[in-house]
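Complex shown without one protein chain; remaining protein chains in place.
Labels for the chains are A and B, by order of writing; each one numbers its residues from 1.
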Amino acid sequence: MTSLILQVAVRVLMPLLLMFSVFLLVRGHNLPGGGFSGGLVAASAWALFAIVYGAGAARRALRVDPLTLIAAGLGTILASGAVGLVSGRPFLTGLWGALDLGAYGAWMVGTPLLFDFGVYLSVIGVVLTIIFVLEEE
Amino acid sequence: MPALMLAASILAGFVAAGAAPAFVRRFGPRAAAWTALVPAALALYYLSLACSEPAVARVLPWAPSLGLHLSFTADGLGLLFALIVSGVGAVVAVYSSGYFGGDPRLGRFYGWLLVFMAAMLGVVLSDNLLLLYVFWEITSVSSYILIGFDHEEANARAAALEALVVTVAGGLCLLGGVVLLGTAGGSFEISTLLARREGIQAHPLFLPALVLVLVGAFTKSAQFPFHFWLPSAMVAPAPVSAYLHSAAMVKAGIYLLLRLGPLLGGNAVWTWGVGGAGLVTLLLGAFMALGQTDLKRLLAYSTVSALGMMTLLIGLGTPASLGAAVVFVTAHALYKGALFLAAGSVDHGAGTRDVRVLGGLFAPMPRTALGTGAAALSMAGVLPFLGGIGKEMAYEAGLGYGLGVAAAAVAGGLGFFFVAAVAGYGPFRGRAPAAAHEVPRRMWAGVWTLAGCGLLLGLRPGAAAGLLGAAAAAAGAPGMQLKLWHGFGPALGLSLATLAAGAGLYALRARVRESAARLTWRRGPEAAYEALLGGTLAAAAGLTRGLQSGRLRNYLVIIVLTLVGLAATPLLLFQGVHWPETPYDLRFGEMGIAAVILMAAGLAVRSRSLLGAIAAMGAVGYAVATIYLRYGAPDLAMTQFLIESLTVLLFVLAFYRLPNFATLSSRRARVRDGAVALLAGGLVTVLVLVATGLQLHHPISDYFVRTAVGEAHGRNIVNVILVDFRGLDTLGEATVLGIAAIGVLALIKLKRKEP
Partner (left out) sequence: MAFVIGGLFAAGIYMMLRRSLVKLLIGLALLTQSVNLLIFDAAQLVRARIPIVPEGEHALLPPYADPLPQAFILTAIVISFGVTSFAVALAYRALRTVGTDDLDRIGETELS
């Protein structure tokens, strides 16, 4: 598609959308959002890019093969589950610890956050795999 | 760690099974005999256990939430059977390398033989009923493959299938019984259950559990009316018959009865059920053996009869009968194993198994003849062989219980004598040397070993008294006496009478055989089995023809109409439709959303334009998202919006080049489909209305709501459920998505090979 407006709009929107997706991911544990919606927003951003500039350009801009993202996401999920396993609890047991951020207070960190990040990565990978392939046809 | 060692001994069997094919391929068929070292070493290990402290049971949790533990016990009963299994296994392994010669399938054979052995050891050494069941099923499956070893022969396949269907059906019953027992007793550990005997016997589930366990044991041990698979299985190679069908697998049911007798016995159902089945099997097997002309089938029917004898003795449940059962099991494994091996040797050396033709083999096959003769004497119940001791103990037990039982035991003994004479004496008698040759040493040595054990244990019963006594004690008969000479008494008289009558019967063998064959049941339970199997197949084929039309729409119509019928009938008949009083407190905006959804759905249905239909579908999705938003589900709404956009994008990317829809269906088809669809939609509407009217007890999400902040440190409960409480689901979901993506990639990218 060669619409100039779209091309410019995408340039502006892309960073915003990607930042928004990370925002959704991070706050997902306490407020609406999470790995699914975050991942979908990011994937939509890239899909938009692919429609406007073509899947090839999108692939180049993404730098990683979406399939790798799927694998990385699933690997992250498994790793977050394995943490529980290694420490002698059942698979996928959520483990938490407080991360001291000094003046900003403590931030609760745990394997479920890692899990959510894995979901985020795999959702992006899945959607982009599908969209890119269909776009390229 | 004795339990670990026990577990390791079973594991060693499986490992050896895995390695056997490669070993045989690498070192050739003659070296295959060396695999016998594994069972031989195991036998020595079990022997060493038998000489040391009696019982150990250790638990290694496997699936603790199911009550499934890797717990093993090595008391007298388990060790006796383990010794039989591993010892006979070693003999059979050596014998097979001679029997099969250079058969290229030898490696596979050894693999399965060892799998079977390991599973059998697992059955007799498990203390956990579920674990026992797992091993039990492995023996069924491996026996299927071993019976069907000549899988190119149709009747071998049929016999293997028959054995599999019967024993696995029994195995299912056993599983049911085991689960019920576990429910009644609160544990699956046999040792624990034994301590709770009173409570279990009083439990309402006791009777069904008992019956199911008995069916399982009866199918495995070929008790009437499930006996028919055993003679059919004689198409198996001789070593398989010697091992599975005399020494090991058919004894699994006997083992189970002995093991669980102290738990389940002592009531009328047990006595009559077990004793009755044993009695019928004993007499039926003995009688049907009379008419057989094939050496192996002859032995098979006498095995059925012998298994009946054991079951009968267990059913009586007196200390004398249980002791006799234990001794008889041991003696039978030794002599019947030897005789089956000998039958294989005779077949190998003389080229036939027809007892009417065989004769004069003593001169060409002297070694086989000697070993076979010794085994046959044990079977005939002649002292000083172990079989003789076992028979006299059985007679004594029968006399102690009642004259009728004693008479049945004598009739059985008569049958054994006859079969022993026909199988162990007939083929070798006479002068005319048949054109036959002696078998290799590794074959006759096996017969000698087993038959020799029978003689040695008979001469020196003290050597085995400790183990057999411990086995009988585990089965509920402590203080068993094992001695060669029981003194002059009625049992000795009966024994002598059996020998005399048996000799007379053998003298008249041709006439006996004919009349027995004439009377033999031709359409027995086997016909019922065949009818059942054939009927099932025919019904399945008919159903498939009727339903599998190959058109998705027909399936869908059938499914929808079935659903509507099944759901609507009880609703209308029993429930009645209670319309909720005030179904919804709908506001104007929500009415609007509902109207939008319905209109968009209608548009999607009616639209002639492809893009129009897709757009309408998207509109439905967006409107649904607003519903989520409206009713407190912002996560859902967000996800729905995004997914819907992507879905629409997907459809457009894939299909925008297609022309608009043509009207493909006739008017009649459309009306019919519309009616079906409206029916389904109507049903769903009614169901939802009815469901809304019901107030069920409060949902489990209360738990999530209470613990989300405290334990999972998240305030978005939906997200907490996804990533923490139900993380495994989400992992599965992500995996499914990944697979879908790879599937899409493969579908689109892979180039079709042009024809």
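List of remarks:
One rule holds for everything that comes next: a contact is a pair of C-beta atoms (placed from the backbone, for glycine too) under 8 Å apart; a residue touches a chain by one contact, two chains touch by 3 or more.
Not measured: the values here are computed from a predicted model.
Summary of contacts with the chain left out: across B:Thr35, B:Thr303 or B:Thr730, the touching residue is B:Thr730. Chain A meets the missing chain through residues 30-32, 36, 123, 126-127, 130, 133-134, 137. In the full complex, chain B makes contact with the omitted chain through residues 550-553, 556-557, 560, 583-584, 594, 597-598, 601-602, 604-605, 610, 613-614, 617, 620-621, 624, 627-628, 630-636, 639-640, 643, 646-647, 650-651, 654-655, 658, 661, 664-665, 673-674, 676-678, 680-686, 688-689, 691-692, 699-701, 704-706, 708-710, 715-718, 721-722, 726, 729-730, 733, 736-737, 739-741, 743-744, 747-748, 752.
Quick note on the criterion: only the chains that are shown with their structure count from here on.
With centres taken as mean Cα positions, chain B sits 48 Å from chain A.
By the touch rule above, chain A contacts chain B in their complex via residues 24, 28-37, 40-41, 43-44, 47, 51, 66-67, 70-71, 73-74, 77-78, 81, 91-92, 94, 96, 108, 110, 112-113, 115-116, 118-119, 122-123, 125-127, 129-131, 133-135, 137.
Interface residues of chain B, counted against chain A in their complex, comprise 634-635, 638-639, 642-643, 645-646, 649-650, 653-654, 711-716, 718-720, 722-724, 727-728, 730-731, 734-735, 737-738, 740-742, 744-745, 748-749.
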